[in-house]
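Apart from one protein chain that is not included, each protein chain of the complex appears where it belongs.
And now, subunit A:
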Amino acid sequence: MAAPRRRSLWSCCGHGWSWATRCCRVPGLCSSRTWGPLGAWPLSQQKRAAETHFGFETVPEEEKGGKVYQVFENVAKKYDVMNDMMSLGIHRVWKDLLIWKMHPLPGTQLLDVAGGTGDIAFRFLNYVQAQHQRKQKRQLRAQQNLSWEEIAKKYQKEEDPLGGSLVMVCDINREMLKVGKQKAMDQGYRAGLSWVLGDAEELPFDDDKFDVYTIAFGIRNVTHIDQALQEAHRVLKPGGQFLCLEFSQVDNPFVSRFYDLYSFQVIPVLGEVIAGDWKSYQYLVESIRKFPNQEEFKEMIEDAGFQKVTYESLTKGIVAIHSGFKF
């Protein structure tokens, strides 16, 4: 009869209804993993795995690259001015220390990733040129009994002032490369310098190509840091060095408080007043907090296959230089 059939249908629908409402709560609205039969949990796992952080915001992974691109497109023109203002010029010392740690000899092939405006590349060129000049002077001093014709010939020979050193600046952002190229022209750097548009997660180079790989203040903006580290391992020659200069965790709680205050209160204001862009600098200070600390990053570098991984904290841990070798 109709009534019993309706009752049985209703009980069936009743169960169906509660199942439907439970499943409705899953994607994106409920963050707990405790419940979840009937295939609803794997769905939410998938959704969570496809998200990452953009500063303190959570965004889908596919979007992060585009958002970071926009940030650097906006800040490119004022990038150097803002660096000086925000770090009170200390960023120059940090970058100098990175090059001194590298001790490049003339003939080194350097790949500078995320090197947009060329700070590391120019310092590298200055260093190898100075080294090469010193080597030449030493050679001349050692050969005191040369005739003046031979000495004149030595000076006339069109020798490469860099001794065969080359630096390839690779950046994903066109605007940053534009600024870097303009700076190179203004400051007179021509020889030994190349500019390449490329993604740190997928470098447009062959295996075993470079002696040194550097990435200064760039790796925290990469969506998949492990992929960038693997690419670094791939393009380095055996015996090559990996160097990373990046913001890290402050070890001193007293300094940490002032650093946090300065980061969150002053830096976005500076960004607004000088560059007219609050949000990009808010992203910058938030992305620093999201980056792993010195030990964790060291482990990530070791996972990519590097050996003899060490780090050195500078300015009480505000930045750290991580170094590893490919054997």
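FYI, contacts are C-beta pairs under 8 Å (C-beta built on N, C-alpha and C of every residue); 3 or more make two chains touch, one makes a residue touch a chain; residues count from 1.
Basically, contacts and distances are computed from a predicted model.
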| item | value |
| --- | --- |
| Candidate names "Myotubularin related protein 7a", "Ubiquinone biosynthesis protein COQ4 homolog, mitochondrial", "Dynactin subunit 4" or "CoA-binding domain-containing protein"; UniProt protein name, chain not shown | "Ubiquinone biosynthesis protein COQ4 homolog, mitochondrial" |
| Hidden partner chain, touching residue among A:Leu97, A:Val196, A:Val266 or A:Leu314 | A:Val266 |
| Among A:Asp96, A:Asp199 or A:Glu286, residue touching the chain not depicted | A:Glu286 |
| Absent-chain interface as seen on subunit A, which is shown | 6, 9-10, 12-13, 16-17, 20-21, 23-24, 26-29, 43, 47, 55-57, 264-266, 268-270, 272-274, 276, 278-279, 282, 286 |
